[in-house]
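To keep things clear, I will list the structure first and then write my remarks on it.
Every protein chain except one is present and positioned as in the full complex.
Let's look at subunit A:
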Amino acid sequence: MSGGEKKKRATRSQGWEEAGSEFYQESYPGDGDMEVLWKDPKRLATLLPSKQTRAVGATIRLRTQDNRTNKSTVRRHTVNRSRRDSTVHRRTSTVGIDVGDDSMLPDLSQMRSNEETAWEEIMKLKELPIPMAKKKEEKAKIMSEEHLLLQGYEQFKWKRKKAWHQFTTRISESYQKMELWRRDLKHIEGHFGTGVVAFFRFVKWLFFLNLFTLVLVFLFVVLPTILLDDREINCDEENTCYEKYYCRINESNLALSIVQGTGRLESSLLFYGFYPNEIQSYTILNKKMYFNLPLAYILTTIVYFLVALVAIVKTGSKGFRERLIQGEGQFYQYSNLVFGGWDFCIHNEKSANIKHKAIFSELKALLEVERLKEERQGRTRQERWRIIFLRFIVNSIVLAILTLSGGAIYLVFNYSNQMLNKDNTAKILQFVYEFLPSMCIVALNITVPVIFQFLISYEHYSPLVQIRMALIRTVFLRLASLLVFYASMYAKIRCTSQFDPDDCAGCTGRTNCWETFVGQQIYKLLLTDFAIQISITFVVNFLRAFLARHIRNKFIAFIGEQTFDLPKHVLDVVYTQTLCWVGIFFAPLMSVMASLIFFVLFYVKKFACLVNCKPSGTVYRASRSTSMFMVVMLVSYPVALAPVALTMSEIPPSVSCGPFKSLTTIWTLVENTFLDTPSAVQSMVGFLTTPAFAIPVFILLILLLYYYTAVNSANRHMVTVLKNQLVLEGHDKKFLIDRLLLFIKQDHDKRSRLANHMVDGDTITNTSSLQS
């Protein structure tokens, strides 16, 4: 019995019925099925149009029919509009229901599918959630129909489209195979879950960003200098300021100069001081070409900062969008945890246990938050004041600590410079003084967060807010230390007196090549930071973990066991990146260093994660992590941009070295180049800066902002309205199904009564005929 079989299939994939033509021909199912139907009302629901349009064959046909320009479809719509004014007018449903009516009209709709539409249908098959066997059936069905062959231009277009599609799929497949660090990422994912993997993807992203910067700088600054620079340095007679500076660099021990960035390294390509300030010329095919190196230097700096900003904003907006969606539904915490909590990638028993515990603790934490909320409601006024007072105290302590750290860095910097300027210090002491500021900063970066962690427990925040506060404070610490570092250097390099282009130092009391000096400081800071990170990961933390693993002692476990604290590692990485950004301006070859550092950093962090740490109890969410990374990057971007911008616009470049020797500020070069452009461009740009242009644009931007805010709030309102409507529709549907069921039942009863009555009548007539 075909009817019965159809119903059996219905149990398996309810709501995903195959809409064969039978469903459209009959208004109600056949008699034999009615029994089954009214016993289980849900099956009646499968006849609803909303369930039908999801069915396989109908969807594909209807979708591709929508795509084709189809006169008969239009005609059908106009006919039906009058009938269907009030209901929601879904195109697919209209077309579907009309198939029955259309048997009256000539079959113009039966547009033969050509190869292209058949191919599109097969592509769409891929995305339908039906088992493979059904997909194969469908594909066979589509392929067995006759297709019109496309000819001429159409065929050319379609073949090109198909080839492009195959090409892109093949490229993406091979890219997936070649993906850098794929195996490592999978390994980490299996042990620690997707939140931690997001961090490693972030490191990978930064590595590629730095690689891009390296290529840019190398191509446009370093390579031209290597190939085209033909200056002759005459160290016997020191005529120019540059020769005076260059020849006086003392070549000390090679190892020392590598570590400190002095000596041979100072006069090399690594630092800013080496680059010439002339327009290089070269001949190709007997034609003289020019390459403006100083301009190239500025432009590459601007480009790599811009690209970094665009990359951050783009990546951040992806996560931000999801976060916004999530924020609007902050109310889905429990469902999120239950349905999306288990990480299907985990295939290690230990990690699985940890994950179970993590989900358990997070559930408990959520329940605890509920309890806390209730408790907070019940808090007395006195208690509230007490807590506010405590928070105020803790915040002031934090501020005090930050100021103290800043002051300490400043003092240490000045002291070490003082000591270095004295000539009679021993070699080893000199080494110590060179590195004193960097060591100070690094030491503060390690110890102060621990103090913050200790203090935050007094503030009685909820766990989520606690994490955020800790993160914010540590970010401030790191960036503040950098800012103080800049400030202490700034005090040394700015011009206190009038700028004198004849003086080789530019101003009185300034070092001869201050950009190289700044570059050296940043170089040392970067090296120290990296070296300490490596030593802590591979030596200190490894020992701690080793001890904790092999000695079962409570105290040892306390100091030995570590978890992979995501915020701390993120800050490490972002801090390194900030230093690299600033450093590349003052030392172009630092881009090489940056790429290498990030490559090694991946493995260092991987070691720290897999070997030293146990999986942490807190469940890190991948999406939230990525947006957090981008926010931290965005916060530290100005800290990297500020010194470079300041250097370019305010501080007079040094007279004795570098590509900007003869200028009052670096920005004047850009201005001069601009003045050389044709007057049309100049007048246009001039117009852009006049109030006649700026004010209307400003007003327009404000209007746009207001418009988008209004649209946003209207959308939110719409969401609540639609949600309510959804509820009402659900009620309607339920009501209608119940009534329909009642009607079917009544009808069925009536018919069975009639049938029985006839049977009785028969027996009566039979008996009567027998009798008679």
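The working rule: a residue touches a chain if its C-beta (ideal position, glycine included) is under 8 Å from a C-beta of that chain, and two chains touch if they have at least 3 such contacts; residues count from 1.
Here is the rule we use: contacts and distances are computed from a predicted model.
Engineer: Which of the following is the UniProt-recorded protein name of the chain this complex doesn't show: "Histidine-containing phosphotransfer protein", "EF-hand domain-containing protein", "Presenilin" or "Transcription factor 7-like 2"?
Structural biologist: Options "Histidine-containing phosphotransfer protein", "EF-hand domain-containing protein", "Presenilin" or "Transcription factor 7-like 2" considered; the missing chain's recorded name is "EF-hand domain-containing protein".
Engineer: Among A:Phe156, A:Tyr282 or A:Tyr334, which residue is in touch with the absent chain?
Structural biologist: With A:Phe156, A:Tyr282 or A:Tyr334 as choices, the missing chain is touched by A:Tyr334.
Engineer: Which residue among A:Phe360, A:Phe674 or A:Phe693 touches the omitted chain?
Structural biologist: A:Phe360
Engineer: Which one, A:Asn277, A:Asn292 or A:Asn348, makes contact with the chain that was left out?
Structural biologist: Going through A:Asn277, A:Asn292 or A:Asn348 one by one, A:Asn348 is the residue touching the chain not shown.
Engineer: Which subunit A residues would touch the chain omitted from the figure, given the whole complex?
Structural biologist: 12, 14-15, 42, 122-123, 125-129, 131-133, 135-136, 139, 169, 173, 176-177, 186, 189, 194, 322-323, 325-326, 328-329, 331-336, 338-349, 351-352, 356, 359-360, 363-364, 366-367, 621-624, 723, 726-727, 730-731
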